[in-house]
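Structure in structure tokens, see below.
Note that one protein chain of the assembly has been removed; the remaining protein chains are unaltered in position.
Then we have chain A:
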């Protein structure tokens, strides 16, 4: 036995490692030929009646194994060299297939271990390519084999490589080297099937090669190096943008929203479509990628049909409208975060091969591909949601590699699902640490917090001003208060007083750093996570009635008749709020109804004090007048009249049915909102004047016109025309688009308008030009957030800027433009996360609400719905009753369509669908046709589709094409206040009960918990108005 050494260069964890392996050569390798007399004749032998032996080379064996599997092909000798190349380059599946072929005694083929045969083996030479060496080795083995069989039988080596044929064909007599095609044609002329299969395989290989240029065994093409990408982006060859994957067609459609066009003239206005996973090239939702545009002939259109992720994609119906399509050539910045995932069911794990430690887990988010992780806990963690991190994604791997991080809880458990939502939005809400709380002042009954006398430079408004706050009922974090009075000069003085959070939170303290990282208070359907510790947010910073508090005030002096602003003062103050009113009470007072004096504890003393009562009534009334006047002024310049009805839609969308009862929002809401907008606007002006390079402002870019297309079409269906050229025109035309018979039409149109808009965002003034500052929705040239420092970090920054600007605060800690821009980006991201989180938690509660109801029997699962969008195979519905938006199919998977009987009941029948701009026509086989028009009312049944891996989703099914009439008769509907809160309560209760059942009888603490959490929650109309712009999230999926 001879010993040689093979030196291999192995890749281990990305590094190249030199490994030396022994390699023993011997004489007595069994040849497996029946003609051989020397070798032992055991095991599988090639049959004796053959005319020749055939030896496929590596390439043939890798690509055309299927052809070799034809049982008619006989006398195949597979060299070990080729066999190993299959194992290494084609993966385990094909290797197994090859092994089973070799084991199959019916099939006339053998494996010859040529690499262990002393004479058949040739060592690889220095600098020789693997392929060349393999070919040389196989040829040499063929020659040896031929001689080993005493030259009794010719050996044919088949290859695809023409140069190999040229090189070796004539080297040895009776050892032929031919191409596979010629081999099949000459030796097996009767075997048409094999030849055809060969040709079709060849075709697909050629295609695949074209697709993945250098794709030898790789699943994806390699990314280009960073320098090339940067140069390419500069020269305009590549585009740079953030990839966002279509949630509903995660496998196929991804879009790259271009960014940093930076003055480059490009003819691409819209997003770039990335169609399929190959062109997406390992980019994951959220990554910053570089894209190369494909030639125009390869552009594809997006799919307009509704579809579920589970169903396979049928051929995309010819779509007239193509959009720019590209492929990802490199990733500039990975944006991986923690992902929540679920292990596959036990049966599936076992099919993933004997090496069960590698498991493909399914992420919660549809947009994320499956992640391969190695763990031994796969079975133990069957029904748990776990956090997974992605480590790498090699070009040779179909899926990314990741690792398991921690367990969140059982699937379906309320706490686990909430934790899932938090993790998915990258929100971490650990309780405040000791260090943070140590910074907080204390306020206990024994040592109450007091105003310090050294704060003497504050303007003391406690004696001179009547300050009061108007907030929703039960609100704890009062961050704004108002005052108004007549000056001796005859002018009016209006004051907006905002809680002075920056006094308690100096820059770069632990609390500040924590607040900055949280950026906002997170409101979930049943709970909230504060940005600041409770002592600040609910006590010391909250401008409660009857106690001294620090504030930052904006005080205007205005003309008493025209309400023109004459002067403005900004600064720190001490105030004592006299009354903490709720919107309803304030409204009643303004309307002259003095009933609240008896019901509200706080107002009792006023009954005996007509002077002060008079003062308050005057203040409330005057305030409304002032607000109305400023509002009118803003309207003139084109502010969008979205709040009134729009907010109700928002309510309807997110909460439940409050808005079904046409309830005019109180005038008081608008008054407060207007005052806050005024304050924000003036603060914005001030800080911009003082710090033109690094002021934090908020802008709302004008909406892109193409997004209004759907709105326009919908409106046309009802005969309205919507003018979207400017914000003013849009506001006016939306006002006119009012159907007296159905108020929902206007609501839906406004909702769509909101959806079409871009998001408002914070920015640093140094990074934009002045004309970009414009706030489209509010029609103000400068705007910022100043009035809610308790729950938004941006406001804290603005406070610091303002106080520095009026010389009342430290100047050295202000952020420069670059840092501020960075911070703005962070806050914007966190705000988005907060909204997503709120939306997802609401959806979660909706699903949990409907989950334990039987859709067939429970009346609450039947609801009225309005069609607000048409797709090729279904309609989009809005359920005002529950504020749910969803899609309903008119064509199911079996190709049946939903047709209606005369009595309005719907059934699945064979037929066809036709989509028109404003309606979808269903034609059954009996040539009857029905149409579903936009804004038609239908009755739907709601049921919940549960999924192991993903969030549960609500499915709608149209059961009648008439409005749902029996609504009033229903017990739950008769009570129109089954509001979101109630829904939440119910779900929380069931969750709590479930928990109790598990943990045994514990105190009913969670319920109290719930009570404690009742806070502003965006109920204040003003804050909702603020959020409205943010909620205009554009769902690119369109479904």
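Just a few scattered comments:
Heads up, the rule we're going with is that a residue touches a chain if its C-beta (ideal position, glycine included) is under 8 Å from a C-beta of that chain, and two chains touch if they have at least 3 such contacts; residues count from 1.
Just so it is clear, contacts and distances are computed from a predicted model.
Per its UniProt record, the hidden chain corresponds to "Exosome complex component RRP41" from the list "S-adenosyl-L-methionine-dependent methyltransferase", "Translation initiation factor eIF2B subunit beta", "Exosome complex component RRP41" or "Ras-related protein Rab-14".
Screening A:41, A:88, A:192 or A:206 for touch with the missing chain picks out A:88. Touching the missing chain, out of A:34, A:99 or A:429, is residue A:99. Shown as candidates are A:111, A:283, A:414 or A:481; the residue that touches the absent chain is A:111. One chain is missing from the display, and on chain A it is touched by residues 1, 3, 5, 17-26, 30, 43, 87-88, 91-92, 95, 99, 102-103, 111, 113, 115-116, 354-355.
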